[in-house]
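The structure appears right after this line, and notes come after that.
The complex appears here minus one protein chain, its other protein chains still in place.
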Amino acid sequence: MTETGAPAAWWGDLTIAVIGGDEREPEIARLAAATGATVKAHGFPWPAGGVPGVSLEASPAAAAKGADYGLLPIPLSVEDVLYAPHAPERIHVDDELLGQLAAGAHVFLGRATPPIAASAERTGVTLHEYDDDKELMLLRAPAIVEGTIAAAVANTDVTIHDAEVCVVGFGTIGSVLARTLLALGARVHVAARNPLQRAAAHALGARPLELSELADLAPSLAMIFSTVPAEVVGREVLERMTAGALVLDIAPPPHHADLELAERLGLRAVWARGLGARAPVTVGASQWMGLRSRIESIEATRG
Amino acid sequence: MTETGAPAAWWGDLTIAVIGGDEREPEIARLAAATGATVKAHGFPWPAGGVPGVSLEASPAAAAKGADYGLLPIPLSVEDVLYAPHAPERIHVDDELLGQLAAGAHVFLGRATPPIAASAERTGVTLHEYDDDKELMLLRAPAIVEGTIAAAVANTDVTIHDAEVCVVGFGTIGSVLARTLLALGARVHVAARNPLQRAAAHALGARPLELSELADLAPSLAMIFSTVPAEVVGREVLERMTAGALVLDIAPPPHHADLELAERLGLRAVWARGLGARAPVTVGASQWMGLRSRIESIEATRG
Amino acid sequence: MTETGAPAAWWGDLTIAVIGGDEREPEIARLAAATGATVKAHGFPWPAGGVPGVSLEASPAAAAKGADYGLLPIPLSVEDVLYAPHAPERIHVDDELLGQLAAGAHVFLGRATPPIAASAERTGVTLHEYDDDKELMLLRAPAIVEGTIAAAVANTDVTIHDAEVCVVGFGTIGSVLARTLLALGARVHVAARNPLQRAAAHALGARPLELSELADLAPSLAMIFSTVPAEVVGREVLERMTAGALVLDIAPPPHHADLELAERLGLRAVWARGLGARAPVTVGASQWMGLRSRIESIEATRG
Partner (left out) sequence: MTETGAPAAWWGDLTIAVIGGDEREPEIARLAAATGATVKAHGFPWPAGGVPGVSLEASPAAAAKGADYGLLPIPLSVEDVLYAPHAPERIHVDDELLGQLAAGAHVFLGRATPPIAASAERTGVTLHEYDDDKELMLLRAPAIVEGTIAAAVANTDVTIHDAEVCVVGFGTIGSVLARTLLALGARVHVAARNPLQRAAAHALGARPLELSELADLAPSLAMIFSTVPAEVVGREVLERMTAGALVLDIAPPPHHADLELAERLGLRAVWARGLGARAPVTVGASQWMGLRSRIESIEATRG
């Protein structure tokens, strides 16, 4: 995705705080600064050479001070504690931090926990959740799928090429994954509840099946990729898989394949957490594209 | 798509009329008869060896007489005249014909014209339109896309491989077409209004652009495939294309690319009508799958 | 394939004759003239707008007169009669014509017939055959394969997508064809004598088999693509195919699949001749790239 055109001049009037996160955030901060905005940062892994145009602040509060926009990470906070595994201290998204922002500030984050939502209300900050954003998910899909492929390679004794595999679920990630597995030469089945998704899987060249048919297919599978946040891949399926087969779960918590059972049954059970942090430069750039167009919409309505 | 399981016994109590249509209808009639139903036919191209289990009737009325279900073609009727290019006479879907059906009959067709809808109401027939059915469109997509590829090959002096091409629109057909063109080695751009569709095109490996950017891209394109029922590919775009480039329109009527202007400008302008009749055995089978599950739903509610 | 760099100045001293051929030759002549050479033409389809930098001559002899290089078409001559289906008269490649060329001239053509070889010897012309050139065949492969796909689409009632198909032979064309059929969603088998080719087909994602296994596979196939100049697809195979299946032969004459028998057995038997003329601009450009590097080699040795 190439960005077209130079950023508008009003970007130069904005102050943006980037707080917390992982290797994606340096790229987000870099691109934010490239618009001409003032960008202050804290709590993400700081590159040895710094980030062009971005100032590293000593505390979350210093980064937030006077900012019109706060950019927080996508991974979920725990209560009011921000996802910031590389930060020197825990970062609390509370009244104190949000109160540092400029009046009428906007904060973007994956999803707001109740304590964060309450603080935002008290401090007059508008929250924007973008974890469910389908456009962003599509832009991140190749990164997630490549990480999934690498996880499958690392955890199998057979090639994906010429293997019988099944993707469970055919949403954004499931469909890109199925296409990629086909391209790698696998014989790909797709189990999905929705007849439309099964028809789309067929158009793609995969073999569609209903969820209820998965247990019958299980004995022939070398790999199952579960992309659905539900325990579709449960006992009935797992018990019929052959020893050493891979069960790779890439759905977000809380509900997912029964990996403990899978392990006890002699399968290779892998929960591919952290795929969202793979290819941070590409994904950070994608996230920034989504953030940028949202900021542009907000500024447009301000007149 | 394989059908699973033997058809239920109640199919043997049904009478089904297949009237009008093209090379798809013999396959539909054949599969309908394979369920055990009584199938009567008129007005489609009759194979030399007949159709197993299907009786050819001398008139539309004879085919319709006493039928519980009437299966009419997808292509649009003109007023009350059925699409039946191979029939010996015009077939009118009027009170006389619909009145032959059994009481409480159901009729499937692509889309009902006002006269047909009025006749159905007068005769107590329930109409089911399935032209817009997205599942069916997905099942037919490979047939339509292969026909599109063949039309492009027949109308160009260059290969699709290594050519710069643009797909306009990224719905069901547009997305399968873009994927196929990429697989054939083209450099594929996708012009779409919807940012979600542009993100999906990017995930696929195509270069997304907004509709407003199409004119700027036009000079570099060897082929444009328009899949949208709107005149997006108009003067501004066509005037900037190079002589001999292909403009292939696969959108249904009425609105589409300005092919007359394209021709006057020295482009190759092709309206790929009739793609829906390509690969009639595959497509007939797909249509039957959709029809079958609808009939099953209706019969289930009858108790 | 982009050409890199501007042509050397010595091209301006050359005279090149382009005689006979089909829609590929205008592109060859155009590119030859773009080097700065003097280019004279006769006997191929002349575009309405002419060919930039190329003079149309009234006779083959006028085109040949004084030329350092003669570029003749790839398709085979019959005795001394050049392949020139659009020429106003038959063109004989005899002492008279070759005698018009400059002393020490070089002539390129697909393959020399005995009378042409004899004339060349008598007139001191060096012949260069390039029909068997593997590089050129690779450059032309996408054009030939796209034409093959279009021929398959035109001659079947089912889609390539989801069809069981077999490519017989795994040379240059066979391997590109198998890859393309896979990309279109077919289940592709590859029958080849050579174990190396079978291993390469497997790496590609196809199912390899020995030629002797083809008859056993035949009943399940919707399409056979024969790329080998030998009657591998004979009675034993054809008799076991199902009615209506496609036998598409794209091997050059003389030996090939037994299409007459195929037709008598109720199969769709197609000899896809003329595929070499498909996408003439792309293919003409490819041929020119091969010709150009050969001319450069010859001129380099002249010092």
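In this document, chain identifiers A, B and C correspond to the written order of the chains, with residue numbering beginning at 1 in each.
The rule we apply is simple: a contact is a pair of C-beta atoms (placed from the backbone, for glycine too) under 8 Å apart; a residue touches a chain by one contact, two chains touch by 3 or more.
Predicted model, so just to flag it, every value in this text is computed and none were measured.
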Touching the absent chain when the full complex is considered, from A:D95, A:E129 or A:D162: A:D162
Among the options C:P142, C:G169, C:G185 or C:P280, which residue touches the chain absent from this view? C:P142
Among A:A67, A:A279 or A:I295, which one is in touch with the chain left out? A:A279
Quickly run down the residues of chain B that touch the omitted chain. 161-162, 185, 202-205
For chain A, enumerate the residues touching the unshown chain of the complex. 23, 142-143, 146-147, 149-150, 153-154, 156-162, 180, 183-185, 278-283
What does the interface between chain C and the hidden chain look like in terms of residue numbers? 1, 4, 134-136, 138-139, 141-142, 176, 179, 195-196, 198-200, 202-204, 208, 213, 293
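By definition in this document, only the chains that are shown with their structure count from here on.
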Same residues or different residues: which describes how chain B and chain C meet, taking over half shared numbers as same? same
Between chain A and chain C, the Cα-mean centres are separated in Å by 50
Please report how many Å separate the Cα centroid of chain B from that of chain C, as a whole number. 36
Shared interface positions of chain B, touching two or more other chains: 142
